[in-house]
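A single protein chain has been omitted from the complex, and every remaining protein chain is retained in its original position.
And now, subunit A:
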Amino acid sequence: MIEVKSLKKSFGKVTALDGLTFSAPEGQITGLLGPNGAGKTTCLRTIYGLLKADTGEALIDGIDANLEPLAVRKKIGIFPDKFGLYERLTAREQIAYFATLHGLEGDAGATAVQNVISRLDMDAIADRRATGFSQGQRMKVALAQAIVHRPKHLILDEPSRGLDVMSTRILRDLLRELRDQGTSILFSSHVMQEVAALCDQVVVVAAGKVAAQGTPTELCEQTGEEALEEAFVKIIGTDEGIAA
């Protein structure tokens, strides 16, 4: 369970989060939908303790990342806003690096790494160095790093950006599978279709606040619109920064 309670955060004069409150329960995919600059990335970074909220708290299973960052980070898998690979390591080595950092070593570690490689259908590239990987292959490695230790919580920041149809499908299938296993998944996006296709719950963020919350259908009903896109535009009052 990921809980965000009245988070406030400002950078100088810019207010990024202005009392954001929502929760991402287990076994559900929660989408954080909002235009660019709405505070999505700031919110996620606060949850895993890289940023410190001015007031309010972000809890993972009741633990505050600002107080016990290591305890929180053990429980989560992260697919960050920016992910870079170590170009001189093979895909397998990169994944193993993150597995060992989560305490998966020896045979258990090797098995976990192999499992995730098979699951993501990466055997062909597993022992190649990352130099020359395509965007989709890079995404797979980053995704494998995030889930290799089978976290109870998965946080993804715009995971589908720059991906082709096949890679997007793999990503969606994986997220659904993990959800069915009881993982609480929180991901940010500004892509309407993706949110509609995937999310059990949508949290619409605008200007650092929750503008609306509910299932995609509920959001449409609340606004009296047929399509989520129209509902979204109505909620945030503008169509700026949104991709269809």
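One rule holds in what follows: contacts are C-beta pairs under 8 Å (C-beta built on N, C-alpha and C of every residue); 3 or more make two chains touch, one makes a residue touch a chain; residues count from 1.
The working rule: contacts and distances are computed from a predicted model.
**Student:** From the names "histidine kinase", "ABC transporter permease", "Methoxymalonate biosynthesis protein" or "Peptidase M16", which one matches the UniProt record for the unseen chain?
**Tutor:** "ABC transporter permease"
**Student:** Out of A:5, A:102 or A:161, which residue would touch the omitted chain in the full complex?
**Tutor:** Missing-chain contact among the listed residues: A:102.
**Student:** Of A:30, A:145, A:168 or A:189, which sits in contact with the chain we cannot see?
**Tutor:** Selected residue, touching the omitted chain: A:145.
**Student:** Which parts of subunit A face the unshown chain closely enough to count as touching?
**Tutor:** Residue positions of subunit A that touch the missing chain: 11, 45, 48-52, 70, 73-74, 78, 80-89, 93, 97-98, 100-103, 105, 142, 145.
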